[in-house]
Structures are given as structure tokens and as C-alpha cells.
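The complex appears here minus one protein chain, its other protein chains still in place.
As written, the chains take the letters A and B, and residue 1 is the first residue of each chain.
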Amino acid sequence: MVGLRSGTRDAGQIDQREDVNMGLAIALVLVLLCVVSVIMFSGHYWWFPPLISTYTGYDKQFMLTLIIVAIVFILAQLALGYFVWKYRDRAGRKATYVEGNNTMEVLWTSITFVIFIGLGILGQRVWAQFHFAEPPANAMEVEVTGQQFQWNIRYPGADGQFGRTEAKYVDESALNFVGVDPHDPAGKDDIASINRMVIPVNQPVKVLLHSKDVTHSFFVPGLRIKQDAVPGMTITIHFTATKTGEYEIPCAELCGLGHYKMRGILDVRTPVEYQQWLKKQASQE
Amino acid sequence: MTKIKVVSFLIVSVLIMAMFVSGCAKKSEPSEETAAPAQKAPTAIDQATVGTITGKISYSGAKPTPKVIHMDTEPACVSSNSGPVYTQDLEVNSNNTLKDVFVSVSGGVDNYTFTVPTTPATLDQRGCTYHPHVLGVMAGQALQVLNSDNTTHNIHPIPKENPEWNTSMPPKAQPLDKKFNRPETMIPVKCNVHPWMKAYIGVVKNPFFSVTGDDGSFEIKGLPPGDYTVSAWQEKLGTQTMKVTVGPKESKTVDFSFKGE
Partner (left out) sequence: MGEPTHAVHVHHAPKGFIRKYIFSTDHKVIGIQYYFLALFSVVLGMLLSVLFRLHLAWPNANWDLLGKLFPTGMAGGLMTPEFYLSLVTMHGTLMVFFVLTTAPQSGFGNYFLPIQIGADDMAFPVLNMLSFWITFVALVVMVMALFATGGAPLSGWTAYPPLSALGKISGPGEGLGQTLWVISLAIFCVGSLLGALNFITTTLNLRAKGMTLLRMPLTVWAWFTTSILALLAFPVLLAGGILLVLDRVGGTSFFIPAGLVVNEQLVNHSGGSPLLWQHLFWFFGHPEVYIAILPGMGVASQLLSTFSRKPVFGYKAMFSAMLAIGFLGFFVWGHHMFISGMSPYSAVAFSLLTLAIGVPSAIKTFNWLGTLWQGKIQFTSAMLFAIGFVSLFVTGGVSGIFLGQTSLDLYLHDTYFVVGHFHMIMGVAALFGIFGATYYWFPKMFGRMLNEPLGKIHFWFTFIGVNAIFFPMHIMGVAGHPRRYSDASNFNYLSSMHPLHEFITVAAIVTATAQLFFLLNFFWSLWKGKKAEMNPWNATTLEWTVPSPPPHDNFGGKLPVVYHGAYEYSVPGAKQDFIMQDSPEKIIEAT
């Protein structure tokens, strides 16, 4: 660290003319910061899991933001480094008395305003697709209920209707985690699954999100979606998975000691395999 | 001057804080866990006159089909089980008897004091189920909780009479040494990481208890002659009691019969 050499001077002394090294050191470190940032964000050594949903707008919006932010970041850091090096205290140097510049203020205020707000407005398309668009009419319904520390998945079965649930019917050692009313005929053919959410590929899915106890968050990185499961609320989200395979569902909202072990699997299968799984599951109920 | 200021402030604040913290720590000490009830001398029992109670817990009604517990999203659970694991809330043996029924002598022994066994009772977490599913211990007896799985469990009993505790046990964790000082039947025990896991612990003041196995039978030995109440508890079907008189050296049979839905 070249900059440390300046430290040989007396403590408290501010007369540090020709302190080339410190200015240069800061400039170099800031250049290094920019280089490392660019390498890390473009090298993709660790990056988004592959996209598996129809929400393709997310990645585009992210990349657009990343490029704009990268330019702003690099310009600002390099300007800081350059100024610190260029305007360091040295023999004969005098600071210029400048109190400000209103034209500049207006200019950079307007430019940042347009860029920031513009990005925000562009991004609303992705938000609207997820939140404002109605799920397609052919969407299948799945109920997901979070609990400490498990995802309970429920399918309505052949009748297409979920059985009524009530807290008093919860019986976990009998695997009735969500409290399906045993007297409700609609609940007889409901199919339940622990942590494994099997869905057919390319099939719109509407998820009814609940929580039994504390707030959880349903996060599927590959789908680019996340939604809190809030006790006392039913929140509906929808998505279409476009690739078969198993994808993990981490809980993204701190829910207690087992938060880090609350792991679901989104199991995207072909429609045939999906039906087979449903049948097998029903036979073991 | 300023230094005195700084130092004195530091010292005073540390002192005050230490005072508060130690005061709080003392107050919040769980008196129940540390202070074991004063041990009275055990009542002398004439071993030559003691009798035995045996019996069977039979079951009538529709035989429930146990459900498969799908643990496949947790590989550590699957790997330590040889086959599928079934629900244990109502286990009917092939001879139409019930497994995991807690049978205890609940009345007629209040005048006696018994020695608490020195060997600890064990509750093991293995294959993401509790072994045993139903466990009896004496009040004050050591309970050792093991984790044989390669995954983290948390063990969370929900007693009403005893203090509640809830502790995680990472793989290879040291066995957890606990005890319940007050009699209580039954204390449910849960693992929240694997919510299907459930066990029950019966805490009693005497050594006269038994848990039924694969043949649905039980045996309680060493009872001094006298009138007793025997209770049988099943987690879904509730508790039944029966009165029985045991004479010197007598062996009595007490059969219970539970009815399913």
C-alpha cells in the first residue's frame, strides 16, 4: 500500500504537499473496484439460475438496469478517484474559489430524474404481468400453505374443489397439516403433498398462498417470483413453468429457527407424468 | 480532566450494566429446572408380597390405513430409513390390539415414595421419526435426547406443568440431557423442522407404567398389595381407567378395549 508512506509525517500535521502517493493509491483502489465489479457482474461465476418461466421481462429489465447503473457507478467512482489524484495538495497548488453552478445543478438533477423514473416506469411492465394480469382461464389451482418449517401443497382433486379447512381439524401426526374438514365431501379427494409441488410443464398455475403460523415467503428463483405467505390472508399468484425438472423453493421470509431448512421442490413434469404422480399420491392418501 | 470524565463514565456504565444484567439473570433463572424436589426417603416395600398387573389393549372398529409420510425432499430422512415410513397416530397390530398405549397406575400409590432410576430414559431422533413414539419416565428421571440423523432437528416439548423448552440439535450434536420434575401425562413433543414428527412423554411419580408393543400387551410388576386405578392412554382414542385390587403375590389381568370410529 503506497499510500501508507505519508504516515511517516508527524501526527496531526496537515501540511502534506506533494502527497502523490495517497491520491494515487485512492485512485488505483477505485479503478480496481470498478474492474472487479465489471468482472464479477459480467463473468457470471455466480448468477441467476436459468429462467424457467414465462416472466421473461425480468431478466431484460435487470440487464437494462445493470448497464445503466454500471455506467453511473463507474463514472462516479472514476471521477472521485481522478479528482482525488488530480487535485491533491502539492507545491504551488491553490484551490479555486467556486461556490457552485446552478446550470450544472439543474442539468444533473433533470438527467438523474429522467433516468431513475424512466427505469421505474419501464419496470412496471414486469410487475403488471405478475400482479395485474388475471391468471389465464385454464390455470390449474394449487394451494400452498407455509408452516414452521414446511410447505404444504394441496390439490383440489377430481372435483376441482378444495375441501373446507379449519384450524381445529389440524392433526399433524395424521398428516392433516392444513386442517381439512373430514366432514366436507369436497375435501375427500383433495391431494396433499409435503414440500413437493408437482405441476405440468407449460401449464398456467394459480397458487393460493396461505400461512398457518408466521409469515413465510414463497420464492422460486428460476421463475423470478417471490411472494410472502401471510397468516390470515389468501394471496393469489400465477405463473407458467416452461422447463421440466426439479427446482428448489426456499422460504425467503425469516420464520424461525428452521427458516434455512424450509425447502420445497417445484417439480415440473410432462402432463403424463404429472397425472401418474397424482394417481399414485391419491392411492396413498 | 476529560480523561477522568471518560474513564469514570466507562466504569460507572459498566458497573450499572453488570448490576442490571446479573440481577436479571438471577431473577429469570428457571427455579424449576435447577431445584430438584427434595427427595424423600423411599417407602419400604416388602418384595415378598408384591403382585403384578398384566393385560391387553384390544381394538374394535374399522382398521385405519396408515399413510405414507413422504420425506423425499429431505434426503437425510430417506437415507436412514429402509422403506417407507407410516403415520403412527393409531397403530393397530395384526392381532387387533393397539401399539403405543401408555398404561400407568394413576391411583392408589400416592402414599408411596419411589427411588428415581439412575439410568436415563432415551428419546432418539432417527430416520426423522422419534424412537420410541411413546415414552414413560419418572418425574426427576434423566432424559437423554439423541440425534442419529444427518440433519438438524429441533426438539420442542409442549408441557403444561413443566417448563417448555425448544432446542435445535445439529447432526453430531451432543446428546441433550433434560428432565421433567413434575408428573404430567402426556407431554407432546414435536420437531418443527419435520412437522410430522411427534412423540409423547408420560411423566409419572412411580415406576408402575408400561407402553404396549407389537402384541398390544403390557405388564406392570412390583406392586405392593392394595387398591389401584389403572389408566390406559392412546393419543387418538383418549384415556380409559379401571379399578383393580392386587392381593399379596397376586397377578391380576386388566384388559382394556378401545373402539375406533
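Here is the rule we use: a contact is a pair of C-beta atoms (placed from the backbone, for glycine too) under 8 Å apart; a residue touches a chain by one contact, two chains touch by 3 or more.
Bear in mind the structure is a predicted one, so any value in this text is a computation, not a measurement.
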Report task. Indicate each shown chain that the hidden chain touches within the full complex. Result -> A, B
Query raised in the report: In the complete assembly, which of B:67, B:156 or B:179 touches the absent chain?
Result: B:156
Query raised in the report: Out of A:26, A:186 or A:208, which touches the unshown chain?
Result: A:26
**Report entry** Absent-chain contact - pick from A:191, A:251 or A:268
**Finding:** A:251
Query - Option from A:140, A:170, A:186 or A:201 whose C-beta touches the chain left out - result: A:170
Query - Missing-partner contacts on chain A, residue numbers - result: 1, 3-4, 6-14, 16, 19, 22-23, 25-26, 29-30, 33, 36-37, 40-41, 45-49, 57-58, 61-62, 65-66, 68-69, 72-73, 76-77, 79-80, 83-84, 87-89, 93-101, 104-105, 108-109, 112-113, 116-117, 119-121, 123-127, 130-132, 147-148, 166-168, 170, 172, 179, 212-215, 217, 219, 221, 224-228, 230-233, 235, 248, 250-261, 263
Report summary line: Contacts from chain B to the absent chain lie at residues 1-6, 8-10, 12-13, 16-17, 20-21, 24-25, 28-30, 152, 154, 156, 158, 164-174, 176, 188, 190, 192, 195, 198
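Methods note: only the chains that are shown with their structure count from here on.
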Query raised in the report: Quick one: chain A and chain B, Cα centre-to-centre, how many Å?
Result: 43
Report summary line: Residue positions on chain B within touch of chain A in the complex are 67-74, 87-89, 151-152, 154, 166, 168, 190, 192-196, 198, 235-236
Report summary line: Seen from chain A, its contact residues with chain B in the complex are 147-150, 171-175, 177, 193-196, 256-258, 261, 263-265, 284-285
